[in-house]
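Before I ask anything, here is the structure I am working with.
For this depiction, one protein chain was excluded, whereas all remaining protein chains were kept in their positions.
Chain IDs A and B follow the sequence of writing; residue 1 opens each chain.
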Amino acid sequence: MRTTRRGLSLVLVVGLGLVAASCGSGEEKKPAAEGSADGPVTITVGCQPPKSNPKERTAWDADVAAFQKQHPNITVQSKDAFPCINPDTFQAKLAGGTQEDVFYVYYSDVQKIMKAKQAADISQYVGNVKAAKDLRPDVMGVFKDGDKTYGLPRNNYTMGLVYNRKLFTQAGLNPDSPPKTWSEVQEAAKKIAALGAGYVGYGEYSAGNTGGWHFAASLYARGGSMVSDDGKTAAFNSPEGKAVLENLKKMRWDDNSMGSKQLLQWEDVMRMMGSGKLGMMIGAPDVVQSVNNDFQGKFEDYGVTAVPESEGKASLSGGDGYMFNPKATPEKMKAGLLWLEFHELTPGQGQFNYARSKEQGRPVGLPIPDLYGDTAPGQEIVALRKQYATVPVDHFAPYVAEQSNITNKLEPPKAQELYAVLDVAMSAVLTRKDADIDKLLRDAESKANKILAKNT
Amino acid sequence: MRTLVSPLSLRTPSGRIIYWTTLVVVVIGFTGAFVFPLYWMVTGALKSPDEIAQIPPSFFPKHFDLGVYKDAWEQLQLGIFLKNTVLYAGGAWLFTLAVDVTAAYALSKLRPFFGKLILGAMLATLMIPPMVLLLPTYLVAKDLPIFHASLLNTPWAIWLPAAANGFFVFLLKRFFDSIPRELLEAAEIDGASPLRILSSIVLPVSRPILGVVSILSVVTVWKDFVWPLLVLPETDKMSISVGIASLSAQMPQNVLIASLVIASLPTILVFFVFQRSIMAGLTAGSLKG
Partner (left out) sequence: MAATRTLARRPRSAGSAGGGGAGTRGGPVEEDRDQTGALRRAVGRNLTAYGFLCGALICFALFSWYPMIREVILSFQQNNFVDPGQWVGFDNFRTVVEDPAFRSAWLNTAAFSCLALVIGYAVPFVLAVVLNELRHAKAYLRFVVYLPVMLPPAVAVLLFKWFYDPGAGLFNQVLDAFHLPPLSWLDSTSTALVSLVLVSTWMNLGTGTLIYLAALQSVPGDLYESAELDGAGLFRRVWHVTIPQTKLILLVMLLLQIVATMQVFIEPYLLTGGGPENATVTVAYLMYQYAFNFGDFGGGSALGLMLMIALLVFSTVYLRVSREAEQ
């Protein structure tokens, strides 16, 4: 868009400026020289725990120190922007070149980023990561586009049903035998809501694209799909999709077990869970972790089981990981992969250093992340968790038991846009008693088809 | 000064009743509508997270736990954030006044060629939602054209864009327009330079509008969120709204509310302190139609 001359002079001046202003980062000045990977390299890594999480931060810093000792030529500069990825700033950082070399992403961002070519292709180098071959193929699949790999996972979880054991006991239900079918969920929700005003049996999102997100999760758990296999048409206007909305309609209006406040988003439902007034919700075990971290809920009070009636079906995979700045040099990519392997993918180390976590008094024993399935590293991790467990592991047993029967299913293409469309259906069902589910699904389907037909 | 209602009618018994009823209603109404949230904030911070989530909420916290304010201060590093924000807001205030007052003065009294065009261009900037300009403006802050410096993580990234405020220039110009020509021409005859005229004649008369612009500019910078989030990503340099928001997901509800209270106090204090001069100025000045 600029004339060539202006563009060239700009590049020249910026280049000079960068060199002049480089703040002694010890960076290699030779651009992309295929020199030895042993030359000094500095990488910036995002999602360092903030200072308000002192234990995690100490652990991270210790890991950085240990890693740098092991690889004296690599310097790791940690960035602690929180939340780790913010849609408002992501594009700007990328455009301005201030994106970290190794940046954090949620699964739901990955497809968008890959399609827009906003992450580097690390296929050539990922072969050096020994741990990668044991990763669950469906988890690695999240970061792949065809044959090319664009990142590595850090966290992985499938949806389950999170429930408040204390409320179950209070309502006369057995916390060790959580609902296995949707009608059992409806019964339980009714009983919990009956405990009094302000008690909600079952909570669900319906705003800010989170409604659509959970619609997809519930749909997958019933064996449905958001889009056709070729990704060109919407597939959620199906008996399964209808069942999702009918279930919510019944609980909301017939049983009145979902509370009167709707249009809920992440924080709202977390708050409800944390205050001990919410009976059940769809979520992964990280919900329990959040509730404990941020809303002072106690681990003993919660349990997680599989989504009802989901055996043999799929689950909307959720999680996070790291991708690479598209402008990163091969040296940086190699160094970044070494760090990721060290910190995220090695049993007993980095995020899996359960011995240290226990010492620090952090919770150990949650069944996530589940990166390795049943392979050797996976079993090692499970054993370590058991060894150092500090939370009641059996509260998660029903969830874990089902995992082998459930496949991770990727988010649909144009996920955010489809979720925005389905938010309409979710919010309609939850705020209007006379919502016509067939019509809602039909409308959503035609809107979704238009979105999928766009080739941007 | 005589206003809508005559002093005479206020002295009649019925006038007095109406006056005092209106006064009481207004005071109670305003307190309810505007002070109540502050009260709710302050006491909400004192409640435990359970109590906050309670529905229906309690009017009075069950236990007073002032320690939560101390917690908020330490855990959220509010001291650093406050210090930063004072720096940003203070500098922005100075720059805004320096840049916008001189511009308004030039446009109003010196009337250069293209003056109308320039004013129009400044006002046009109000027509576009700031969010969309976010990215291009960020690119400028990251790499200033011609000067080729990065303003990121420096206060300049806040100060300079804050001064580019079309609304303030407009307000100031409107006000300056209403200052009688004769005043300035008298000084011109006496040989005063435009700068002298500005400082000794225009500014003293303009105290009210300067006060309004000051408080508006400080409050805007104080509350601003997405821009400081972008240009001040270093946690040590963050402004308070960003700092609190970025840590809020990790905080229990009552600590969060406590930090919001602490964050609001400085602007309230500033307003309180300057209210006298701002408001006194307002009564003497003219924003006449």
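Just so we're on the same page, a residue touches a chain if its C-beta (ideal position, glycine included) is under 8 Å from a C-beta of that chain, and two chains touch if they have at least 3 such contacts.
This is a predicted model, so every value here is computed, not measured.
A.B. asks: Touched by the hidden chain, which of the shown chains?
C.D. replies: A, B
A.B. asks: Would you indicate which residue among A:Thr158, A:Gln186, A:Ser206 or A:Ser317 is in contact with the undisplayed chain?
C.D. replies: A:Ser206
A.B. asks: Return the single residue from B:Val99, B:Val221, B:Met238 or B:Val255 that touches the missing chain.
C.D. replies: Once the missing chain is taken into account, the touching residue is B:Val99.
A.B. asks: Among A:Gly151, A:Pro179, A:Gly259 or A:Pro308, which residue is in contact with the omitted chain in the full complex?
C.D. replies: A:Gly259
A.B. asks: Which parts of chain B face the unshown chain closely enough to count as touching?
C.D. replies: Missing-chain contacts on chain B: residues 1-6, 19, 22-23, 26-27, 30-31, 33-35, 37-38, 40-41, 55-57, 98-100, 102-103, 105-107, 110-113, 115, 118, 121-129, 131-133, 135-137, 139-141, 144-145, 160-161, 163-164, 166-167, 169, 174, 180, 182-183, 185-186, 188-190, 194, 201, 204-205, 208-209, 212, 216, 219, 223, 225, 241, 244-245, 248, 257, 260, 263-264, 267-268, 271-272, 275-276, 279, 282-289.
A.B. asks: Which residues does chain A use to touch the chain missing from this display?
C.D. replies: Residues 1, 87-88, 90-91, 94-95, 112-113, 116-118, 197-198, 206-211, 259-263, 265, 326-327, 414, 416-417, 420, 423-424, 427-428, 430-432, 447, 450, 454, 456 of chain A touch the chain absent from view.
To be clear about the criterion, only the chains that are shown with their structure count from here on.
A.B. asks: Averaging only over C-alpha atoms, locate the centres of chain A and chain B and give their separation in whole Å.
C.D. replies: Computed from C-alpha means, the inter-chain centre distance equals 39 Å.
A.B. asks: What does chain B use to touch chain A in their complex?
C.D. replies: Checking each residue of chain B against chain A gives 49-50, 52-56, 75-77, 134-135, 138-139, 142-143, 148-150, 152, 226, 229-230, 233, 235, 246-247, 249-253.
A.B. asks: Help me check something: in the complex, which residues belonging to chain A touch chain B?
C.D. replies: Per the stated touch rule, the residues are 13-14, 16-17, 21, 50-53, 79-83, 86, 88-89, 91-93, 95-98, 197-198, 267, 271-272, 274-277, 293-296.
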